[in-house]
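Worksheet: the structure to be examined is printed underneath.
Every protein chain of the complex appears in place save one, which is left out.
Letters A and B mark the chains as written, and numbering starts fresh at 1 in each.
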Amino acid sequence: MSARLRWRKFLSNFMLTMTGVCAFVSVAILFLILGYLVFNGGKSINWAFFTKLPKPVGETGGGMANAIVGSAKLLLASSLFGVPIGFLGGIYLAEFSGAGVASVVRYAADLLNGVPSIVIGIFAYSIAVLPFKHFSTLAGAFALGLMMIPITLRSTEEFLGAVPRMLREGAMALGASKWKTITTVIVPAAYRGILTAILLALARVAGETAPLLFTALGNLYWSHGWGQPTASLPVMIYTYAQSPYEDWHRQAWAAGLVLLGLILIINILARTILSRGIAVPRG
Amino acid sequence: MATANPTVPSAGPLLGSRSFLSKLKDGDEIARLITFLFAASVVLITVLLVYELWMNSVLPRHKFGLSFFVTQVWDPVMDQFGALPFIYGTVVTSAVALLIAIPLGIGASIFLAELAPPRISDTLQFFIDLLAAVPSVIYGVLGIFIVVPLMRTVIYPALNKPFGYLPIFKGPSYGVGFLTAGIVLAIMVIPYIISVSREVLLSVPRDQREAALALGSTRWESTWKVVVPFARTGIMGSIFLALARALGETMAVTMVIGNSPKISASLFAPGYSIAAVIANEFTEATGDLYLQALIELGLVLFLLTFVLNGLARLLIVVTTQKGSGKGNQ
Partner (left out) sequence: MKRPAIMLAAVLAFGLLAWAQGGLLINGAGATFPNPIYSKWFDMYHQKNGNINFNYQSVGSGAGIKQMTDGTVDFGATDGPMTDDQIKAYETKRGAEILHFPTVLGAVVPTYNVPGVTTALNFTPDVLAGIYLGKITKWNDPAITGANKGVNLPAQDIVVIHRSDGSGTTYIWTDYLSKVSDEWKSKVSKATSVNWPVGLGGKGNEGVTGLVKQTPHAIGYVELIYAVQNNIPYGTVKNSSGVFVKADLAGVTAAAAGAAKDMPADFRVSITNAAGKTAYPISSFTWLLIPSKIQDATKRDAIKGFLKWMLSDGQGQVEQLSYAKLPKEVVEKELKAISKIQ
C-alpha cells in the first residue's frame, strides 16, 4: 500500500472520528445542561417554592407560586388567541383558498415567525398596553399568541394537505358538503400532526421572556383576573439570576428546572404523538 | 396551496334558489368566509406590525437619517443616538457564535447523516431537537453561573497569556463580554445547523456517494468532496437560519455581554447588542426621540432577520429540489 493511500485512509478515519466527536459534544451539551439544572435545581426545589409568594428583598423562604400560576394563565390565554387564528387560517389555506391568496398569507406568516421576540414585545406594548394604560396578563398573552400563530398556521396547512385524496373523495361521493368533510373527515385524520404543532408552539412560547418584560411586567402577589400584571417563571428567573442574593439564585435554579422540565415534557409528548403516525385508511 | 380536489359546487348561484336555512346548514360559504377572515387577520397583523415599527421610528429617521448607522455615540442626555455599537456587538457575537458552531454543527450533521445507523441518527437528532427547545433565559442563567467563571478562570488565561498581543485578545478580563456571549450563542444555534444540514445531506442521492466510492475514494473523501458540496447550498441555508436566530437572541446575550455600548477590538471587552439594549432600555426611555431610536433599532433587527430567513429558505429549498430532481443522471 502506498504512503499516499495510507495517509488518505488515516485521514478518512480521523476525520470521520472527528465528526463523531462533534456529534457527541453536541449531544453531551444537552445532558450537561440538564444535569446542571437537575443538580442545582433539584436541591433547591422544596414545597415552599410551589406554594409561597415572593418575600421582600433579602429575606429567605419565598416561593414562586404566583409565577407558576401566572405562566399557566399566560399559556392558556395565548393558546386561546393564537391557536384558533392559526388553525382556522390553515384550514382556509388548505381547503378554500386560491394559490395567490395562499402565498400572501403564507408569506405573512413566515414574516411573523421570523420577527425577533423582543420586537414582538415592542409591538405588543404599543397595541395592548399603552391604549389600555396598564400592563396585563392579556397583553402578555397577546404577545405570546402572536408567536404561536405562524407555527400553527403552517402546520395545519401542511397536515391537512397531506390527508390522502381517497378520504376527501370518499366523503364527497357520499354527498357531504365541504365543511362537513373538513370537520368530520379531514381534520380528524390530520389531528395528530396539528396537535403536535400546537404543543411545539406552546413549548416555544413557554420560555419566552423578552415580550413579557413589556407586557405582563411582574407581580409580587397573585394576579387576579386577566387585566393585571402577572409574575411568570421566565421573568422571575431573569430577575433572580442577576441579583446578588443566594436565596434568589437558589430559586432561579429551581424555576429553571421546573420550566425546562415542562418544556421538555411537552416536546417529548409532541414528538411521540407525531411518530405514531397519521391515520391512513386501509384497503 | 389548495389541494387539487374537485370543489363541491357552492349551493345555488342565486340567493333565492335554495332556502336560506339549507344554505346555512351545509355552511360552506360561511366556513369559507370565517376561515378567510382568520387567514386575512394574519396578514393584517403582520402589516400592522411593520407599519407600527415604521411609524414609531419616524423621529430618529428624520433627525439622523443614514448617519444613524455609522454613529458610535449613544447618549440619552444629549439626545444623540447611533446604532453602530449595537450593530457591531450583534455582528461580532454572531460571528463568534458561527465560528464555533459551524465546524461542530457540520461535523455532527455529517456523522448523523453519513455514518450513524438510522436508529442512532434519529435518536441523537431527537436529543438535538430538545437542545433547540431550551429557552433563552435558561441559557442566560447557565451563562452567568458556568460560562462567565469559566471565561475568567480558564479561557481568558489560555488565550490572553500566549496571544495577548493580538488586538482581539488584548485587555483585562471581565468574565462577561463579546466572547462569552458568542460562546453561549454558539450553543444555542448548533441544533439549527445540525438538523437542517442533516436533512439536506440525507437528501443527497445515493448514486453520488456510490459513484465516488466506485472511483476509489475513501469514505471521508466521498463525503467531503462529493456529498457535502452537493448539499452546500442547503448547508449555507442552515447557517443563515442559525445566524438569524443568533441576531435576535435577547435574554442570553443581555445576561452575559456586559451591556456597554462601546466598540472594542478585544473579544474580552464588554459590548452590547441590538436586542439587549432594547430589552434594557425600552421601558424607561423617557423622551420620544430616545424611545423611537430604540424602535428604529428594532426595525433594523427585524429587517436583518427577515432578509436572512428569506435567503435561508431559498437556499434550503433549492438544495432539496436539486437532490430530488437531478438525482438520477
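Rule of thumb we're sticking to: contacts are C-beta pairs under 8 Å (C-beta built on N, C-alpha and C of every residue); 3 or more make two chains touch, one makes a residue touch a chain.
This is a predicted model, so every value here is computed, not measured.
Touch with the chain that is not drawn comes from one residue among A:56, A:98 or A:175, which is A:56.
Listed residues A:46, A:113 or A:242: the one in touch with the omitted chain is A:242. From the options B:30, B:44, B:58 or B:73, the residue with contact to the chain not on display is B:73. For subunit A, the residues in touch with the chain missing from this view are 55-58, 73, 76-77, 80, 129-130, 133-135, 217-226, 228-229, 239, 242-245. Contact residues of subunit B toward the unshown chain are 73-78, 148-149, 152, 171-172, 174-176, 254, 258-260, 262, 270, 272, 280-281, 283-287.
Please note the rule applied: only the chains that are shown with their structure count from here on.
Measuring from the averaged C-alpha position of subunit A to that of subunit B gives a distance of 16 Å. Looking at the complex, you find that subunit A touches subunit B at residues 8-9, 11-13, 15-16, 18-23, 25-27, 29-31, 33, 36-37, 84-86, 88-89, 91-99, 101-105, 108-123, 125-127, 146, 149-150, 153, 160-161, 165, 168-169, 172, 177-180, 182, 203-204, 206-210, 213-214, 234, 237-238, 241-242, 249, 252-253, 256, 259-260, 263-264, 267-268, 271. Touching subunit A in their complex are the following residues of subunit B: 1-3, 5-8, 26-28, 30-32, 34-36, 38-43, 45-49, 52-53, 56, 103-108, 110-112, 114-116, 124, 126-131, 133-138, 140-142, 144-146, 187, 190-191, 194, 218-221, 223-224, 244, 247-251, 255, 275, 278-279, 282-283, 294-295, 298, 301-302, 305-306, 309, 313.
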